[in-house]
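After this line comes subunit A, so read on.
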Amino acid sequence: MTTTNLLELSGVHTHIGAYHILHGVNLAVPKGQLTMLLGRNGAGKTTTLRTIMGLWHASQGSVRFGSTDITAMHTPQIAELGIAYVPENMGIFSDLTVKENMLLAARAAKNADQMDDARLKWIFKLFPAVEKFWNHPAGKLSGGQKQMLAVSRAIVEPRELLIVDEPSKGLAPAIINNMIDAFSELKKSGVTILLVEQNINFAQRLGDTVAVMDNGAVVHSGSMAAFSADEALQQSLLGLAL
Partner candidate 1 sequence: QSNEIRIAHIYSKTGPLEAYGKQTQTGLMMGLDYATGGTMMVNGKKLVVIEKDDQGKPDLGKSLLAAAYADDKAAIAVGPTSSGVALAMLPVAEEYKKILLVEPAVADSITGDKWNKYIFRTGRNSSQDAISNAVAIDKPGVTVATLAQDNAFGRDGVKAFKDALKKAKLAHEEYLPAATTDFTAGAQRLIDKLKDQPGRKIIWIVWAGAGNPFKIVDLDLKRYNIEIATGGNILPAMAAYKALPGMEGAAYYYFGIPKNPVNEAMVAAHYKEFKTPPDFFTAGGFSAAMALVTALKKTGGDTNTNKLISTMEGMSFDTPKGKMTFRKEDHQAMQSMYHFKIKVDPAFAWGVPELVHEIKPEEMDIPIRNKR
Partner candidate 2 sequence: MNKDFDWKPLALVPLLALIALPLTGSVSTWLTLTVAGLAMGMIIFIIASGLTLVFGLMDVLNFGHGVFIALGAFVASTVLGGMSDWTGSQELWRNLVAVFPAMLVAMLVAGAVGLAFERFIVRPVYGQHLKQILITMGGMIIGEELIKVIWGPGQIPLPLPDALRGSLFIGDAAISKYRILAVIVGVFVFGLLAWTLGRTKIGLLIRAGVQDREMVESLGYRIGRIFVGVFVVGSALAGLGGVMWGLFQQNLIPQMGAQVNVLIFIVIIIGGLGSTTGALIGALLVGLMNNYTGFLMPTLTQFASIFLMVAVLLWRPQGVYPVANR
């Protein structure tokens, strides 16, 4: 199977202030697949995602999205190319209602009536809380509900690439199942997904390819199947067996 890479980072270095965080990250996200980015706390996963989104800029190396070089582009431009991003802290607008949060994510809609009904229904089915609290201020949601809203926002309109930072944290097992369903459905519809995850089961069930980071660099990448099978590798990279 020959796959083209939708997103490609090569030799990316990122500095935050005086700190040198990423030391030459090479990462390829094949089109139409779900790529899992794993690694210990502090390995640089979040930093990598933020660098892709242009929230921090690489000091060296390049980031390509499809045929576009997005290394130096500004965040809104990058998002407009068709990338949705769920940050680690969820980025909920707590003063706005759930509806308003969703409306902002739906770029094509001018007001709430113009949002895609079928898609909303689908979201409501996956994450009932979003419907239930539709007119509530989002700041009042529970931790898990916020997480659901954050993911719902990312999928309210179709996007080519979905980047999600730890979507499963704080979710009840039943909802994690929904989340897994959601991502597999999205994948089926042709969306490419890049996920950072700590929940290994989650990672294993969904991932097509895997990349493991440590100390600001990708130290392993390959297919999920091969990674799952190789316990010694897991042990050495993550300090545990899946």
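Candidate entries met the following condition: all candidates are chains of the complex that A comes from, given by their letters.
Assume a residue touches a chain if its C-beta (ideal position, glycine included) is under 8 Å from a C-beta of that chain, and two chains touch if they have at least 3 such contacts; residues count from 1.
These figures come from a predicted structure and were not determined experimentally.
> Pick the candidate touching subunit A in this complex: 1 or 2?
Spelled out: of the options 1 or 2, subunit A touches 2.
> Show which residues of subunit A lie in contact with candidate 2 when the two form their complex.
53, 55, 74-76, 79-80, 85, 87, 91, 93-96, 100-101, 103-105, 107, 110-111, 137, 153
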